[in-house]
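The structure under discussion is supplied below as structure tokens; questions concerning it will follow.
One protein chain is absent from this view; the other protein chains keep their places.
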Amino acid sequence: MLSFLLRRLLTFVPTFFGVTVVSFLFIRLLPGDPILLLAGERGVGEERYAELIKQFGFDQPIWKQYLDYLWGVMQGDLGNSFVTKKPVVTEFFALFPATLELSICAIILAIVVGIPAGVIAAVNRGKFFDQALMTGALIGYSMPIFWWALLLIIVFSSGLGWTPVSGRISFLYFFDEATGFMLIDSLLSGQKGAFASAVSHLILPTIVLATIPLAVIARQTRSAMLEVLGEDYVRTAKAKGLSPLRVNGQHALRNALIPVVTVIGLLVGTLLAGAILTETIFSWPGIGKWMVDSIFRRDYQVVQGGLLLIASIIMIVNLTVDLLYGWINPKIRKG
Amino acid sequence: MSLLEIKNLTVEFRTANGPFRAVDSVDMTVTAGELVAIVGESGSGKSVSMLAMMGLLPWTANITADKMEFDGKDLLRMSPKERRKIIGKDVSMIFQEPMSSLNPCYTVGFQIKEVLRQHTDLTRAERQARAVELMEQVGIPDPAKRLNVFPHQLSGGMSQRVMIAMALACKPKLLIADEPTTALDVTIQAQILDLLIDLQKTEGMALILITHDMGVVAETVERVNVQYAGQRVEQQEVNALFSNPHHPYTAALLAALPERATGRHLPTIPGVVPGQFDRPQGCLFSPRCEFADDHCRTKPPVAAGPELGKALCHRPLQQGVPQDQKEVSA
Partner (left out) sequence: MSEATANLPQPPSPLREFWSYFRENRGAVIGMYVFMVFFIVALIAPLIAPYTPHEQFRDHLLQPPFWQEGGSTEFLLGTDPLGRDMLSRLLHGARFSFFIGVIVVSIASFFGVIIGVISGFAPKWMDTLIMRLMDIILSFPSLLLALVLVAILGPSLINAMIAIALVLQPHFVRLTRAAVISERTKDYVTAAKVAGAGRLRTMFVTVLPNCLAPIIVQAALSFSTAILDAAALGFLGMGAQPPTPEWGTMLAEAREFILRAWWVVTLPGICILVSVLAINLMGDGLRDALDPKLKRS
């Protein structure tokens, strides 16, 4: 187990450096002069231009620039946004809870609905229920979620008036951000209706963001279950006279979960990609929208820092999943 | 009174290329405390008939029978829920691959105690005590400690002992052992077999031993069913079967035993059991039978009388000599 952990960490380090190189290079390749952009509409004098070039280190050779950048990364300094002048790290962590809250809700929805759906479909293989569920899952899997979001807005927000169209909470409520999680903060604020407002703002984005992960989890659970249901130990469990709930839900599912956990880990990338679209459509103030806005504003420092931070999160989650994998699969744990 | 009675059992599997008949009109009776063997090559449908009785076949299987009774209870008309009260308790089964028959995600102890929790009213402590007792009974050293290990930490022989312990948990009336020693080392095979026979005697339960090994049969059982390509081709007492086999297939199986080989070379049965696409028209054994004639190749045979071991053959053997053509009407 320890060697497994060490080996896993050893692949983590070079990948991380690779990611810093990629995010660094991307930004040097972006078209347009960052200094002119920074100066804004008023333009900049020649003297000031040279000064700024020097200040940002653009006069240095590229490897020197990279080393400076890497040195900054090591100290947790990813530079300042060209537009807001605030440190990228500060901005990121101010917006990250919004994305995290949305992603957590989405993945919980996907797991809570997807795993039972997959199990039920596998157990009833070939029957109507299986076909209906898997057709639904395939539609979800094929869904252009930006369009799906618009449809839901048409029906539930403007048609039925059940849910708000954008934002995290109604502007009627105002309170300090204690945790950054609107669900928790609204409860802590003690204001009447705040929590309900936060929930109603969360519903549609959660559904949209959960759609693809839900479909993937349901399909993966089903196929893992089908494989496991043919195993000898499932036959043993049946031969003990256990109820189908115990045979399928306990003996089979526990083994089927092993590949499903891996897939859930891989979904974090999908989730963040989905967050880009979901947040843009629902004006959800998270890092997805922040990245898109920064790309359009050509805010290089933010794009560079954001890429690195997002990639790091994905890598850390993948690492965690690998460790979790060891925990869920006794063969790796003790072997 | 017979403990298990099966009449005219047929099992067909639906496949992409049409139905495949794995078990073809098989009869079987087992009385309480008896030791019976079902013998045949791989693919003879030996395990399938027993799995059908236990209700363990996948949904693609189509099971029909005239009669299927266990301990006076009709298994055909029983709801799955009622059946689950019997299997694992009064009738239990152990399988060919002990290593993959135990769930890798749960400890051995959990898997044994689970049977007790399902079928008995024992308390937690009593279940623990019974599990230890069972582990001791099947000859696992240091049982209390071994209850906490995962299956992959056990050897094949140990796994099979655990499987046996699990099967014995509720003192079954019938134990079905489906090739219990095939996947094990030769030295372990004898140990496991001895253990099973021993337990059959001490527990007073009936034991059905499914095997392809005639050698195993000779040493252990009382009565033998020989099965070929889904059909029962012969049924006899073990001694009579060995001294005077009536079906050419039985004779060929016996001739293939190293202990009985007379020449320099060990005789074999040429060919393989017919599959889905090469089922012959007449007697299913005819393509591999040294005595087969045109009649055998075109007309399916009818079972002979009990004096000829109910041999499913046109020309049953008598002391190794094929008898004349039976007069078959039509």
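Think of it as A and B in the order they're written, each chain with its own count starting at 1.
Here, a residue touches a chain if its C-beta (ideal position, glycine included) is under 8 Å from a C-beta of that chain, and two chains touch if they have at least 3 such contacts.
Just so we're clear, the structure is a prediction, and the values are computed from it rather than from any experiment.
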Which of A:116, A:167 or A:269 contacts the chain that the document leaves out:
A:269
In the full complex, which bits of subunit A touch the chain not displayed? Write them out.
11, 14-15, 18-19, 22, 26, 29-31, 135, 138-139, 141-144, 146-148, 150-151, 153-154, 158, 223, 226-227, 269-270, 272-274, 276-277, 280, 291-292, 295-296, 298, 303, 307, 310-311, 314-315
With the missing chain put back, which residues of subunit B would touch it? List them for me.
15-18, 60, 276-282, 297-298
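The rule is simple: only the chains that are shown with their structure count from here on.
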Whole-Å separation of chain centres (CA-atom averages), subunit A against subunit B:
54
Residue positions on subunit A within touch of subunit B in the complex are 125-126, 230-233, 235-243, 246, 251, 254-255, 329-331, 334-335
Given the complex with subunit A, which residues does subunit B contribute to the contact?
51, 54-56, 58-59, 83-89, 92-93, 95, 97, 100-106, 114-115, 118-119, 150, 152-153, 163, 166
